[in-house]
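Every protein chain but one is kept in place in this view of the complex.
Each chain gets a letter, A and B, in the order it is written, and its residues are counted from 1.
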Amino acid sequence: MPSSTTDHASRRVIGARAALIWGVIATVLVTVASVGVFLVAPEDADQGAIQRIFYFHVAIALVSLVAFAVACVAGILFLRTRKLRWDDVSVTAVRIGILFSVLVIITGSIWAKASWGTWWVWADPRLVTYLIVVLIYAAYFVLRSSVDDDRRLRFSAIYAIVGFVSVPLSFYSVRVAQSFVHPVVFTSGGANMPNSMLIWFLISLAAMLALFIALLEVELVGRRTERALRALTLRLESS
Amino acid sequence: MSTAVNRPRWTRQLAGLIRKDLRLELRTKETVVAMVLFAIVTLTIMQFGFGTRDDDLTRFTGGLMWVTLAFTAVLGVGRSYVAEREQRVLDGILVSPVPRIVLLAAKAIAIVIYMTITELVVIPVVGIFFVKGPYWDSIGWIALVALIANVCIALSGTLFSGLALFTRARDLILPVLFLPALVPVIIAGAGATHAVVGGPHDMSEYRGYCLFLVGYAILFLLVCIATYDAVFDD
Partner (left out) sequence: MTGGNQYVVAAYAVIWFLVLAYVVMLGARTARVGRQVEAITRMLDRKAAESDPPEGDDG
């Protein structure tokens, strides 16, 4: 522990430029995507207006998986290198992943209400899977807050890896169970989307990805700043 | 820690560790007796928990059985390091030259044994309590899926109880970590049971769930092998 806290405390600790750049990119892309989704994209013939939820809903869903993948890879890198920056990346990615998964559940639930008249549909594998995913990753913070020091970082990394293994298992088990009981309810979009919709979906996807990276970078800057500040305080107190 | 261990020593260590656990359990019988009792109490609660006077829960057999087994598994897995914890044996084992993977394997095998003993009681009791209609001819299939699921429970359970062991409020942490990861096992176990009892009697469905459980076990085996060193690395 003590070796890794101070090793990069000196030069160019904060490095806030990436956060700034990604913040600008995310803002622009999210604005463009919102305008496109609401004003430009054509109305869906079958589903009407509520199909517009799909653009951000599915984009956020995909990006939340990206976030958990990033957390897993960062966890592996942390266990390999024991560099604090990988723990930072891992915990931040999990946090944003949970935020995005919660958004997936809420928007999916609104969609369910709009199309089927109920807020929750157990037959919809996507809602159910994301509920399980949120439960899996919520436990990450329970675990993290109840271990100390060196072990906290190690266990967080292990759990980020285990969690990401559990995700496809939950995905698959829910789908298998569903396919025996009902046909999968909405795989909407997908291949049969006209190009005029596909382009806005792709822009939404890029926007959400940029939003994820921007939030990640901003929070990483925050964590690095806090750490640099702690190191500074320690130095001042000891001097 | 990964010293070159020749095979006979490896198996001897494993057998020794399992024997230690089982001998301790045989002397006190506290874990298995508690697990069986807990399972039966849970099954009884299930009947009333449904809030219906309907006597026929046959079509819920799979769910009743696997929800009960999952909670019982949390109980059993939570006990798996208890002897070491209470008697400070763990420190001794961790500094001893026994490879940690052997320690984990011993724990996993102990969990499989405890779960199997529990199921020897639970599976017949479920049949007696809840199933109206044919059950006993499918009991071999239920036993098979239970055995595969036990391996899954043991692998993920060993990993999570190893993590929970070092946390504050570990008895609270374990279910929160373990149950979400167990959801696929519950889905597959209940699905496979439903396929042969109270359901469509669809063997291809049953096979699908069993294969899924095998895949779950393999994935968690790989994760255990990849991460066990980091769990106990001090």
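In this section, a contact is a pair of C-beta atoms (placed from the backbone, for glycine too) under 8 Å apart; a residue touches a chain by one contact, two chains touch by 3 or more.
Just so you know, these numbers come straight off a predicted model, no measurement behind them.
J.: Give me the visible chains that the unshown chain touches, in label order.
T.: Its contacts among the visible chains are A.
J.: Tell me which of A:24, A:49 or A:202 is the one touching the absent chain.
T.: Answering carefully, the residue with contact to the hidden chain is A:49.
J.: Can you list where chain A touches the absent chain?
T.: Residues in contact with the chain left out: 34, 38, 43, 48-50, 52-53, 56-57, 60, 96, 99, 102-103, 106-107, 110-111, 113-114, 211, 215, 218-219, 222, 225-226, 229, 232-233, 236.
Everything below uses one rule, namely that only the chains that are shown with their structure count from here on.
J.: How many angstrom between the C-alpha centroids of chain B and chain A?
T.: 31
J.: List the residues on chain B that touch chain A in their complex, please.
T.: 159-160, 163-164, 166-170, 173, 176-177, 179-181, 183-184, 187-188, 191, 195, 202, 205, 208-209, 212, 215-216, 219-220, 223, 226-227, 230-231, 233
J.: For the complex, give me every residue of chain A touching chain B.
T.: Within the complex, chain A touches chain B at residues 79, 132, 135-136, 138-139, 142-143, 146-147, 151, 154-155, 157-159, 161-162, 165-166, 169-170, 172-174, 176-177, 180.
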